[in-house]
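Here the complex is missing a single protein chain, while all its other protein chains stay put.
For clarity, chains are labelled A and B in written order, and residue numbers in each chain start from 1.
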Amino acid sequence: MNIEIKDIQKRFGDFVALHRINLAIRQGELLALLGPSGSGKTTLLRIIAGLEQPTSGAILFGGDDLVGQSLRERKIGFVFQHYALFRHMTVFENVAFGLRVKRRRERPGEAEIGKRVRRLLDLVQLGPFGGRYPSQLSGGQRQRVALARALAIGPRVLMLDEPFGALDAKVRKELRRWLRGLHDEMGLTSVFVTHDQEEALELADRVVIMNGGRIEQIGSPESVYEQPASAFAYEFLGNVNRFECTISNGEAVFPGGTISVSEDVVHNGGEAIAYVRPHDIEVFSGPAIAALPATVRYISAAGPLAKVEVAAADDRLIEIELARPVLRALALKVGSLVHIRARKARVFRRDTEPSPGEALSMRGEGRYPEQATPPAPMWHI
Amino acid sequence: MAAETKAPASGPAPASAAAIDEPAWVRRLLIAVGLVFIGLFLVLPLVAVFVEALSNGIGAYLAALRPPDALAAIRLTLLVAAIAVPCNLIFGVVAAWAIAKFEFTGRSLLITFIDLPFSVSPVISGLVYVLLFGAHGWFGPWLVANNVQIIFAVPGIVLATIFVTFPFVARELIPLMQEQGTEEEEAALSLGANGWQTFWRVTLPNIKWGLLYGVLLSNARAMGEFGAVSVVSGHIRGLTNTMPLHVEILYNEYNFVGAFAVASLLALLALVTLVLKSLLEWRFGHELAASRH
Partner (left out) sequence: MFARFLPRRAPSVLPGFGPALGFALAYLSIIVLMPLAALVLRPAELGFSGFIAVVTQPRVLAALRLSFGASLIATSVNAVFGLIVAWVLVRYNFPGKRIVDALVDLPFALPTAVAGVALTALYAPNGWIGRILHPLGIEVAFTPIGVVVALVFIGLPFVVRTVQPVLQDLDREVEEAAASLGASRWQTIVRVILPAILPALLTGFALALARGVGEYGSVIFIAGNMPLVSEIAPLLIVIKLEQYDYAGAAAVGVAMLSISFVMLLVLNLLQRWHRGR
């Protein structure tokens, strides 16, 4: 089922939760709505599901406009963040609920309901738990009951609000993999909301990055990670080092060094921020061309990548990730003097920098249209 | 279906989701049913008290409050409340300290016993003291021989009032103090405070609004109690008549203005109690026990 979201807008009083959202969800894909809290991702999900009405706009399901249609007619499977299981019903009754409340004409017989519920419980690996109450289940089991319950109505689309938010790390990983498998098996169009970038990048076919009631970027996990379309996306997807700089005569200047840049979009004399991922920084034990001198402050070598923190001349801390053989070859110690250089960086104009604490909706209007603009020019330090 | 969607009704958007709201007419109907019910059963009787009391004008109203019997009833009611409420206040605090701050076997049984007076008819609350202290009661002959009068006298009224208001303070304080736990008291002790200092400086400030709440409710009941007091009072005008009993006597004598004039004082007391109670709940709701009533 193709879902087309056209110009959806949502206001709560004076507050605009969603600014004219346009989005096409493709048949059979697993789509992630990713963003910080307050970005409007859950509101968007709830509007698509019909739990809330948009202020304006249309939602087309295979061509039919759904806005104003009752939830019953929409047939959308919705999995709630806190599961919202009916605590006075057994697991079996929870899953059967959607079948039992169908209009008499469409309602399957008792035997058929039993058969379908048992099949679903087997599917979510809860076959023996039908007689239990939700309070007798673990978090992961409750989540799977919620999923089976949503699947019972034969939904056209499956929607999940922070599906793993309330689970501990290990269960979360397991369930994630299991859900991906289930999705591939059933081929059901699915949309899920998350604030966890790792979850979105690992699980989804496509990721929609939202911020301040707008879509910042849409793309495959690789493309949004490798080519973030905005400063916000850059900061939101993984760790990043920020270097404030000013641009003059094709050079980005910041404390501790001057970097020549091939100017394109950044105006002369403009304030800018250079973003560098920790694993995109090269470390030299001796002086190197256009490298910044720094002192090693901290080394953590637990895990596949060693984390190194160095301080530049102005005491700014810079995070670096090194493969362990590299670390060994450099023979770094706390206090070692090194030179660092960015292998790869991106510079954004200063005013596009995300500013936490400020009203996000105050940011520039319509800078990033629905589809990601071609990546801005790359700057080499 | 039209592509243009209908905007939600103007005005402040409800925080709740549109998907699970009742249609407006259902909402209005339910509000109307609720309000009519409250109006019919709660507001109208309250209004009737004042209308009846003032039916012969304000002069007649004030005159009805001046007879010595009426004044004596007011005095007795205040006296009884002034004895009963502090007694139960002290009991409530002490019992709550033992029950809420310590773990011991039989604790829930004790709480059940404290609740007992709430589940007993007011008439029975009076009856039990007659059975103990009345002329034919367990201690009756001894009391007569020693010329002590409890039933049909003020001590009986006080005892019956203590009985019916017994649980209020304890019931408010026990859940509140349980919720607050013992950490702060333990901290105070570890800092060198003694038991009394800990109680006065740590425990009491933490429970003061809950305490006031319990006192408020128990005072309203103490001043308004009818059934229990009626059984033990003997209805001696000017001596053992409390205000509610005085209302009955005047009413049975067809002195309606008099009856409703005294009743209006009690109704005012109820209104003041409600206002103070609501104020406490709004201002200090988080410092009151989670469970009400």
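Just so it is clear, contacts are C-beta pairs under 8 Å (C-beta built on N, C-alpha and C of every residue); 3 or more make two chains touch, one makes a residue touch a chain.
Since the structure is predicted, the reported quantities are computational estimates derived from the model, not experimental observations.
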Which listed residue, A:35, A:57 or A:98, touches the chain dropped from view?
A:98
Contact partner of the left-out chain, one of A:16, A:60 or A:84
A:84
Where the complex has a chain not shown, which of B:94, B:144, B:191 or B:236 is the residue touching it?
B:94
Where does subunit B touch the missing chain, residue by residue?
16-17, 19-20, 22, 27, 30-31, 33-35, 37-38, 40-46, 48-49, 52, 91, 94-95, 97-99, 101-106, 110, 113-114, 116-117, 119-124, 127-132, 134-138, 159, 162-163, 166, 182, 185-186, 189, 194-195, 198-199, 217, 220, 223-227, 230-231, 243-245, 247-248, 251, 256, 259-260, 263, 266-267, 269-271, 273-275, 277-278, 291-293
For subunit A, which positions touch the chain that isn't shown here?
49-51, 71-72, 75-78, 80-82, 84-89, 97-98, 100-102, 146, 149-150, 152-153
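To be clear about the criterion, only the chains that are shown with their structure count from here on.
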Report, in whole Å, the distance between the mean C-alpha point of subunit A and the mean C-alpha point of subunit B.
56
